[in-house]
Every structure is written in structure tokens, then in C-alpha cells.
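Only one protein chain is missing from this complex, and each of the others stays in its spot.
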Amino acid sequence: MTDALIALVALPLTAALLALLLPRIATALVIFSGLAITASAIALLYGVNTAGALHYELGGWTAGLGIALRADGLSAILLLMIALVMFAASVYASAYFGKASERAQFWPLWLLLWTALNALLLSGDLFNLYVTLELLGLSAVALAALSGKHAAVQAALRYLLVGLLGSMLFLVGVALLYAGYATLDLATLTQVVKPGPIAWSALTLMTLGLLLKTALFPLHFWLPPAHGSAPAPVSAVLSALVVKAAFYLVLRLWLDVFADIVTPTAANLLGVLGAGAVLWGSWQALRAERLKLLAAYSTVAQLGYLFLFFPLLLALPPGPARDVATGGLVMLALTHGFAKAGLFLAIGIVQQRSGHDNIQELGGMVQRLPLTTFAIALAGVALIGLPPSGTFLGKWQLISAAIATGQWLWVAVTAIGSLLAAAYIFRILGHAFGNQPYPHQAVAVAREEWPALLLTLTATLVLGLAGAHVWTLLENGS
Amino acid sequence: MLTTQWLYALSGCLLLALGLRSALLHPALLQRILAINVMGSGVFMLLIAIAYRGPGMPPDPIPHALVLTGIVVAVSATALALALARRLTREQPHD
Amino acid sequence: MNATMLLIFDALLLASIIGLAWAALASADARRSVILFIAFGLLLAVAWGRLLAPDVALAEAAIGAGLTGALLLAALQWQPRKTADTTNSEQPTHTLLETGFRWLVTLLCAALAGMLAWSLTQIDAGTAKDALANAVAANIDASGVSNPVTAVLLNFRAYDTLLELAVLLTAVLGIFALGPAQAGYRIAGPVFTSLTRWLTPLLILTAGYLLWVGAHAPGGAFQAGATLAAAGVVLRLAGRDQIGLPRGNALRIALGAGVGMFLLVGLALFALGRPFLGYPPAWAGALILLIETAAMLAIAATLVSAFIGGQPTEEKTRC
Amino acid sequence: MNSATSLPLLVILSSLLPGLVIFFLPEGSHRLRTTLNLAGAFVKIFLVGVLIWGVFHGQSYETRWALAPGLDLVLHADKLSLLFVSLSSVLWLVTTIYAIGYLETSPHRSRFFGFFSLCVSATVGLALAGNLFTFVIFYELLTLATYPLVAHRGTPEAIRGARIYLTYTLSGGMLLLIGTVWLYAIVGQTSFVEGGVLSGLSSEYHTQLILIFALLIAGLGVKAALVPLHGWLPEAMVAPAPVSALLHAVAVVKAGAFGIVRVVYDVYGVTFASELGVLMALGIAAGITIVYGSVKALFQDSLKKRLAYSTVSQVSYIALGTAILGPIGTIGGIVHLVHQGIMKITLFFAAGNYAETLGIHKVSEMNGVGRRMPGTTLAFSIAALGMIGIPPVAGFISKWYLGLGAVEAGMAGWVLPVLILSSLLNAGYFLPILYRAWFRTPAAVWPDEHIPAARFETHGALLWPPIITAVLALAAGLFAAAPYSPLEWASLIAQREYGL
Partner (left out) sequence: MNAAMLLLIWLLPLLLAALSGQRYARWLTVIAVLPALIAALTVPIGTTVSLPWLLLGVELGLDKTGRLFLLFSSLLWLAASLFAIGSPKGNIDSTRFRVFFLLAMAGNLGLIVAQDMLSFYLGFTLMGLAAYGLVAHPASLRARRAARRYLAWTIAGELILFSAIVILAQQSGGLSFQMLKTTTPSDLVVLLLIVGFGIKLALPGLHLWLPQAYAVAPAPAVAVLSGAMIKAGLLGWLRFLPPGDAALIGWGEVLMVVGVIGIFFGAINGLLQRHPRLLLGYSSISKMGVLTLGIGAAWAWPAAAPALISALVIYAAHHALVKGALFLGLGLVERGGLRPWIWAGLGFLALALAGAPLTSGALAKSMLTTSLPDQAHSLLTVLGVAAFTTVALMARLLYLLWQQPAKPVAPHAMLSMLAWLLLLALIALVPFTQADASQLFSGGVALLLGLIAAALVVQNKQRLPELAKAQGRSPKARRYLRARWHRIVLLMRAMQTRSRTLGSTRRVIENSMHDALQPGQQLQSKKGTDSWPLIGSLWLGIGALLLGALMMMT
């Protein structure tokens, strides 16, 4: 079972190297390794489900001296999501990048990003987390700048600076913790960390760095341009996975490692920022005039929901109630991952076929690109939080927990945010349904349409209907 | 903690703050990239100060290894940042 | 040197470091900033040496100050000359609000430093914090090398290093994706050209030495790679396009060599039933050297590529 | 899975699967699409028949599927759900036939029929929902499935109408969701149980329960078009006629009303709701809506808008019946669920026929249309009289039970005047139409005559659906006391709710 832990890092990294060395067969290689990685993720999930949390000591050195890879229910689920989204986006990208030279540059970076994501989710070591964060950041920036357009490069540069600032603060936190507790192993740290200036400062600094990376309002400024100007498969992965990786770390730190340190007030602060993100992000998405910007702002908003969970989880006593709410959080994160990736992929199709992604000029799209429009609609369903998407279940738990703990503000925020989401999604669909003649020759490629469709279907149907398994997995894998 | 550790650790903090401030406030791109490097150096100094055990004592090798890794990561990031910045100026001709 | 002298030295050193950093960051002139930053890096190397971290000192000198400096200097080539003017002209445009925010940032940065300092006072001098250092010492024999830093870097925390090499690879691939390298440097003077004739082999030799010595003394793949890269930089500065950097497939192999070798070793061991990256103690030394050699090549190729700012084009190859 | 656990699911799938297949059919494959549509409709009716047979023989059908801890998707066939299910399956069949005729030559039929089937699937799911959670899911699905239908024509007006529709319904859905979650937070479950589940709660929760009730009703009231939440209904009239028929008679509006019935009877329990004092509020809201809708309808010249406001008014009869404590009022409300459906669908079919055959969209253009299209106009007349509450059309039965229930509950003082006033107003806006259609001399040319009178006054597929539903409306009233009539059914439901 623990082989899967190694495979999840080694496979994409090896594939990246091979793709670098053998650009001609890179596409086939990516698809093949993508399948293998997905299989590993499934194996890992299976293992976690049957045997509980797994860990693997690299090099045979005990954790502390060496580095341990760890996987529990949460990380295993997210890893599978990463695998599926990346795989779908890979299939899409194989058609999206028309020129062989483009693909040759793209695939190695793409696989490195995949490596980084997997490594980050599996890492059980503070400093190793820093390295994976940097690997993730650099590969994401490199991919975001891939188009070479001025706006893209500019956005990527800002993305890079922001990412570096974030990592730096994270690293300071790591240093502080090492100074205080002489360990880098998360599991060890969890046991020894005590409230006090070191823990407070370290948590503050690490959180601060991660908040910047996960683009929590009001630190989201870098995200829309970066996600909005990257190539479509990259935008998909940036929005769906990369920001979520940073969020995952925040979650880990706050709920596991520093569980004894965090206070309700601090969690409320995150909640307030989350609320700001929901409202502001949704509002900006509503005002966006380009599809990609809309999707990017929607990401800002959707991340906000995740942060709304912090005050709720802290207010709930540890036990079943909190576990159920945590499941809701995971469900939201999962659904958003699939839906947003699918949305960006679909937007990419629109952009390629019509040469633009101006929302005002989408008239007739539903006739010419029915499957693409359908994918956008499905993604919209998930983003709004309508059933049967997983978001619906997630928001249910969000509202439920808020009511149970008497935190009505978050209920209102969720409601308004959802309605704003509906407004921006149906703004697209309204234009798409227009009966104006669609001026562009639009023949969609199945390799592009189907990944988008399947991802959004996963978000809306699979997660919604098979959602109970998420809770079971989290419970079994803890 | 030893006085030396203190001195260096505090300087590290200072460098960090200095770098952070400039990274946020400096109008020029190049200096901001430098500032982030300065920040990194501050953290490295902190780590190495922590590793220090006094004259004649073998220092803790782990922070050293971390810093080594950090330096390489920093140079990678700097190189990428500079490349991006260069691409940007090339795109945007100035006279 | 007695303790007081040492303290004064420390104070002076740190004051210089901070002063240089301040000066480098406060300057609006890019060139000035870069030069001050290189000086800052060199002084840092001294500081690392003072804190008994010679590996770091070497790396800082070679990479932090050296190659970063080179990269920055190269960047000055395309950096707009009139940064000073532009910043001057920008200065008065700060609105009151903006000024307020600037002060606030300054204040908060100071607070950050204060908070860190406060936290540091809380570090108790228990024995626990030596636990890891002791563990390293205890396991050093099984690591295959005697330099503890190298042991940590390439054995205990080899996984970090693997990913770090991946970071390097990512950076260079990112740079390559931005476009081909540009020949844009003026040819150095004849003195420099002749200098390169003996400087280059010297650097290569140094690199080899650093690599070899890393197993038991300060040094290792990174320092060696950086030195090797310095040779490339020197050649480049001498106006050579042919700077020892391979082209095409060979370059890709070189860039991927570090990660590749690491993975190869790790996976091979894994296939043989060992833990991933778990060297058998008897082979550890050799394997580490193998990996380090590949890593050195990769680092050098990467840094030179970064320095020339892109993928060297095939057409420019001189026969 | 045996039939007891799979049948409710199959009922949904019988329209869902054909719908999904239809999406992918090329525009030209008319025959296959029609076959699929009709096959689905007939299979559904057959399955519903099996369900009815089983339920009346004491068999219990339930599909249960866990979606999250404590949250089960439950499809449960009880008498109330079967009433709604049978209504929607039968009317779906009729509407499908009608839509096939109506959209004969228009573009994007695959898309249309795909969403059409989804819409019905959602309605059936909503009807079969065994708890409020499941109900909410299908309630939202219904919104989604109807949006493309309203926007179908793609004109700016259609898209505007669809957007308004959506703004209202999604906001309503959100309120419903919050109410449901709140309820869940208090009770820990949301199952529909005859007689309600809340009466055991201590009085400290009562304020909360009242607020929850307000949220739930506000959420459901949007679809049920309770004033002032009705604004979407006239705007959604831009949709093609079969869609209007569906919105007003089978699916959307009915879903809201059905939800109100569920909440009052099977969540709160009507006695408990009455104790809380919320029934009276609901009743007053319904009363205001009934009168307001009728008054608005008086002033509409557009036929479809007049019908739309009529719906606003009529659907609140259901809410009114729900608000009347006592089995008789309950019967009135529940039976009107069916009666309003068949009558209103007839009216919309007829309105569609006028528009499609002669290009008539306004009341003022209807002079003498009875002579040109006697079948359609006869159907229209029967339904309109039923709406006024003229015996023996079905509407009378509803009105009768509402009135009787109100007297029984001691609410006659205001319910009867409301009923009377509404009937008067109904007469005021329907009878002039009938007069024009039957007694005025027709204009020399019709506004836009597409379909010449041949063997029938219009296409057979357009003519027969309204006639069938008109006959149904007549039969539902005439044979109200017969076994298996909607009324009998409603009585059985009411007996169960009151534990009689």
C-alpha cells in the first residue's frame, strides 16, 4: 500500500524527465503515466480506507531525522482529485496545444507541477513542505507564463513574487518551529507544540504566507490576472488544484498540527476574510467581462467558502459533529476542484473557437458548442451549489454547522454568495442561449470537450450522489 | 541562547523585515527581487544562528542542509523571476 | 580571539551586512543595488563561516553572491537605464493615503521583527533541540559520508534534495519556455579573453575538487555545480557562444541528470526491496558520489542556461 | 434491488434516461425522438400504475440512498406523492404529444425535449421525495431544468424572462434551503411523516419553528407564486406554449404548492402548525394572492398573461386549503392540486393553439374564434368555467371543499368572501373571452394564420391534448365521488393526515 505513496511522487517526476528527454512521445507518455498515477491514487485511497492513515519513511530513516510521507483520508481524497483533474486536463491539453514545440515545452513543466502537488499533499515534513511549495509555485508560474503574451508574463511575474513572499514567511515559521521544538516532522510537532509566542508567531507567519498563496481576500489581487491569462488547461489546474494545495496546508496546520493553539477569535478572523472573499469575489465575477476573469474571480469566492468553515469547525466540539462538518468542507473543495477545472477547460474551447472570451459576444454558443455550453452549465450548477452537486452537500453542512453553532452571519454570506454565483453563471448562459448567429466556425474537438464534460459531471453528479463515501473515507482514513 | 546566536538571529529578523518592506514597497522590479533574496538571507541567518552551538562545538548540521537547499531554491526562483522580467521588458520596448 | 573581540567582530559584520542590505534595497539605481547586493552576499558568506557553516559559506559565495550576482548583472543589460529618473518622478505621486500605507507597512515589518525577536526569547535551552543533531551524529556512519551536512543533504533528507533539483529543473524549463537565449553581450576586452583561457580550467578543477571533498569536508554538488557554472559564465562573458554548454538532447540530458540519477538510484533501490532512496550503507558513499556528480552537471547546466537567459539555439552552434 | 426499493427510482429514470438520450439525437431524427418520448411517457404511466396498485394494497416502496451522514436521498411512494406523480405523468404524456405537434418545424428540438424530460423527472422526483432534503434537491433541479425551456426561443425577451424566472426561483430555493437546514439542525431529520414530526418539540423552539416556517413558505411561495413572490410568472410567459403548460400546470407552480402541502402536513403537522399560528398567516397570504392575481388578470389583454395571473390566483387555492384546519379543507387544497393542473393545462394548450394556428396572442383578437376552432374553444370554455368554479367541472369540487372546510374550521368569515370574490373576478376575466370566442363575429383575417383548417381545425397533435384534458377536467368533477377519483384520493390522504 505504501508503494502508492512513492509512486505518486516518483511517477510524475520520472515522466517529467522522460517527457523532457523524449519530446516526440511525450503526449503518449503523459497519458500513460497519468493513468498510472490515477491508479496509484486509487490504490492509495483504497489503502487508506482499509488500513487507516499511511506513512512511509523515506530512505528508511525514522521520521525526524529523515522525511516521512504521510497520507490520511483527507490527503488521499485530494490526491485522487488531483490525479483525475490533471489527467483530464492532460487529455485536453494534448489537443489544446496544437504545435509540437508548444507541447514539448509544456509537458515537462506540467508533470513537474503534478509532482509538486502530489509531493505537497504527501509531505509530512515542514521543510519538505517548503520545498514542495516552491516547486509548485515555480512550475505554476512557468506554466502561467507559457503563452508568452505580455499580460500573461506580467501576471506570472506578480504571481511569482507573491509566491516567493508567501514561501518566505512560511520558511520563517519553519525556522521558528525548528528553533523551538527541534523537529520538522509534522506528527512529532503535533505532539509537542504548546501555546506560546513561538507557536503563535510560527502559525501566524505560516498562515500568512499560505493565505497569500491561496489568494484569500483581500490578498487575491494576483489571482485573476494570473489565472485569467494562462493557457486554459493551466488555468484549470491553477484554479482547481494549486490554490487548494495551499489551502490544504492551512487546514492541516490549523486543525491538526496547531489544533491546541488556534483560538475561536483567530478562526473568526479567517471566517471574516472568507466572507469577504465570497462576497467580493462573486461580485467581481458578476462584473467581469471576460469568461476567464469571471472564472478566476469565482475561484476567489469559492475559496472563501472553505475559510468560512474555520470558525464553524472550531465552535463544534471534536467528535461526530465536527467530522461531519469537515466532510462538508472537503466536499466543497472537491467539487470546486472538478467544477472549476471543467469550467476553465470549457472556456478554453470557447476562447479557441471564437477567438475571444467576451461574455457579451457569446450569443448562439449553445447551438454551435452545445456540449461545451453544457459543461459550463454543469460547472455552474456546482459553483452555485445547486443539487445534485457535491457543493450542495458541502453548503448544507456549512449552513447546518453555522445554525447549530448560532453563527448566522455565515448563513447569510453563503446565501448571498450562492445567489451572486447564480447571477454570474446565468449571465453566461443567458448570452449563450441568445439566438444571434454565432459568427465562428466552431467544431469542437472531442478530446477537449469530453474532459471538460466529465470533470463537470463528476462535480455535479458523481460527487453529489456518491458523496457519502467522502465522509466514510475521511472517517476510515483518520 | 548564546549571545552570538542572539546577535545573528536578531540580525536575521532585521534582514527579513528589511527585505519584506522593500519587497512590498520598492517601485522597481529588480530591487524587489533583490529584497526577496535579502529576506531569504535573513531566514538563512536565523537558521544558521539556531544551528550554532558555540565556538568549538559542532553545529547542528540540519539547518545547514536546509539553508543549502534554500539557497539553491532561491537562485532558481531569482533566475526565473529575472527571465520573466526580461521577457516583459523585451515585450515592452522603451527608448 | 577572545570573546569580546569576537563580539565586536560580529557586531561590525552584522552592521555591515544590514547596512549593505539597506543600501542595496534603498537605492533606486539598479546597478548600484546589484553591486551592493553582491557585496552583501559575500559578507554573508563570511558570516556563515563565522557561524561554523562552511558548506553554506561556500554555497553562498558561489551561488548566493556569485551566480545570483552574475544573473543580476546580466539583468542590468536589459534593465531600463532610467530607473533612477522614473523612481524620482514616481516619488511625488504618492497620495496621502499611499504614504500612510507605506508607513503602515514599515511599521508592521518592524512589528514582525519584534515579534520574531520576542519569540526567540522563548526558546528554552533544553536538550531536546539537540535531538536531531544527535541523531545525525549517531547515524552518520551509516550514511556513507562523514560530512554531516552532506549526510543530511544527500542521505537523511535526500528527498528534499531531489525535489530541490526538480525546482532547479522547473526554473530552467520555465526560462526556456520564455524564448530562446539572446546573444546580447558585448565582447569583453582582450585581457579578459586571455584570462578566461586559464580561469576556465581552474574553475572546472575546483568544481571537481569540491564535489569530491563534499563527502567528508565542506563542499558538495551545489558548490561544485556553481563553480562549474562559473566557468560557463566566464566563457560567456568572454564573448563565446560556445561555452561548454551542450545543445539539444545533450543539454536536456544534462539538465535532467540530477533528478534522473536521483530517481534512478532511488527507484532501483526500491525495486531491489530497499526503501525509496534508502542506500545500503556499504554502497552509500559511492551512490552519493554518483548522484552528486550528476547533480553537479545538472546544476551547472541549469545555472549557465539561466545566465544566458534561455535555451541556446541550435543555429548558433559553431562547428 | 427488488421492486420495493427500485420502483420509485425507475419512475424517475423512465423519463430521465430518454431525456438524456434525446440530447444526443441529431435534429432530424424526428421519429426516434418521438418514439423515445412517448415510450418514456407510457412506461412512466405504467410504472406509476404499478405503484398505485401496490400502495393501495399496502405495499411500501422506498428508494433510499445516503448522500452524506444523516442525509438520505429518499424516494418514497405514499398516497400524496402518488397523487402528484400520477398527475404529472399523465399530463406529461399529453403535453409531450402537444409539444411534438407544437414544435413540428422549430429548431433545437432535441435540446427542448431533453430538458423537457429532465423537467418531468425532477417533478416526479420532487413528488416522490420522502424527506425535505430530497425535496429541496429536486426543487432546485426543477429550476435548472426549466431555465433552458423558458429561454428556449433565444430572443432577448425570452432570455430576460428566463433570467427573472431564475432570479426569483433561485432566491426562493436559497430560503428553502436555509429553512430546511435550520429544521434539520433542530430535529436532526427532515422526513415527511403523516401528521408531522415537530409536535413533540418543547415550546422553547416555537419561535424558531415559526421563523423556519416563514423561510420554508417563502421559499416554496416563489414557485407557488404567492404574492409578492409571483413576479416571475408573467415574465416566464415568453416560453413556448407547452412549456407554459408545464410550468403552470404540471411542474413548477405545482411543485411550490405541493411543497407547501408537504411542509404543513408532513413536517409540521397541521394541528401543530395551527397551534403555532402559522396556518392563519399562510391562509391570509394565500387569500391576498387569490384576489390580487384575479384583479391583475382582469387587466391583461395578452391571453397568456391573463392565464398567468389566473395561475397566480388559482394555485393559492391549494395553499388556502392547506391553511384551513380540518380534513375537508385539506381535501380541497390537495384535490385542487390535480384539478388546477388539468384545467390550467387545457387553457394553455388552447392558448397555444390559437397562437400557433391563427397567430392570436391577445384577448382582443379572439372575436369569433369559436367558429373557426370549435374544439379548442370548447375545451377552453370548459376549463375556464372550471376555473370559475362552475359545476360540474373539477374546479367546483375544489371550491366546494375549500368552502366547506372553511366553514367547518370557523374561517368562513373571510375564506368564503375570498372564494366568492375570486370566483367573481375569475368570471370577470374568463367570461368575456368566452363571449368573444362564441358570440362575436370574427375579423376578416386572422392575425397570422399558419395552419389552414383542413380535416381538423388545426394539427391533430395540437387539437387532441386540450380536448383530452378538458374531458379529464370534466370527468374529475363529474365523477368526483367515484373510486380512484382525485377527490377520493385526496380524502384518503386527508384521513391519514388527521389520523382518522
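Which chain is which? They are A, B, C and D, in the order written, and residues in each are numbered from 1.
Note that in this section a contact is a pair of C-beta atoms (placed from the backbone, for glycine too) under 8 Å apart; a residue touches a chain by one contact, two chains touch by 3 or more.
All of these numbers come straight from a predicted model, not from anything done at the bench.
Here is the thing to keep in mind: the chain we left out touches A, B, C, D in the whole complex. Checked against the full complex, the one of D:22, D:397, D:433 or D:451 touching the unshown chain is D:397.
Interface note for the absent chain: among A:168, A:262 or A:393, the touching residue is A:262. Checked against the full complex, the one of D:273, D:427, D:462 or D:490 touching the unshown chain is D:427. Where subunit D meets the omitted chain, the residues involved are 160, 163-164, 167, 231, 295-296, 299, 385, 388-392, 397, 399-400, 403-404, 406-408, 412, 416, 419-420, 423-424, 427, 431, 435, 438-439, 441, 477-483, 487.
In the full complex, subunit B makes contact with the omitted chain through residues 20, 24-25.
Contact residues of subunit A toward the unshown chain are 158, 195, 199-201, 203-205, 207-208, 211-212, 218-219, 221, 224-225, 261-263, 265-266, 268-269, 273, 286-289, 293, 360, 423, 427, 430.
Criterion: only the chains that are shown with their structure count from here on.
When the partners of subunit B are compared with those of subunit C, the chains appearing in both lists are A.
Which two chains touch most often is answered by the contact tally, and the pair is B-C. With centres taken as mean Cα positions, subunit D sits 42 Å from subunit A.
Centre-to-centre spacing of subunit A and subunit C amounts to 31 Å, using the average Cα coordinate of each chain.
Distance from the subunit C centre to the subunit D centre is 72 Å, each centre being the mean of its Cα atoms. Contacts with at least two other chains are made by residues 116, 120, 123, 129-130, 132, 136, 157, 160, 164, 167, 170-171, 174, 178-179 of subunit C. In terms of inter-chain touching, the protein chains here follow a pattern that is not a line, ring, star or complete graph. Those residues of subunit B whose C-beta lies close enough to touch subunit A in the complex are 9, 16, 19-20, 23-24, 29, 32-33, 36, 39-40, 43, 46-47, 50, 62-63, 66, 69-70, 73, 76-77, 80-81, 84-85, 87-88, 91-92. Per the touch definition, subunit C reaches subunit B in the complex via residues 6-7, 10-11, 14, 17-18, 21-22, 24-28, 30, 33-34, 37, 40-41, 44, 47-48, 51-53, 55-56, 59-60, 63-64, 67-68, 71-72, 74-76, 78-80, 83, 86-87, 90, 102, 105-106, 109-110, 112-113, 116-117, 120, 123, 125, 129-130, 132-133, 136-137, 148-149, 151-153, 157, 160-161, 164, 167-168, 170-172, 174-175, 178-179, 220, 222, 299, 302-303, 306-307, 309-310. By the touch criterion stated above, subunit B contacts subunit C in their complex at residues 1, 3-4, 6-11, 13-22, 24-28, 30-31, 34-35, 37-38, 41, 44-46, 48-49, 51-53, 55, 58-62, 64-69, 71-80, 82-87, 89-90, 94.
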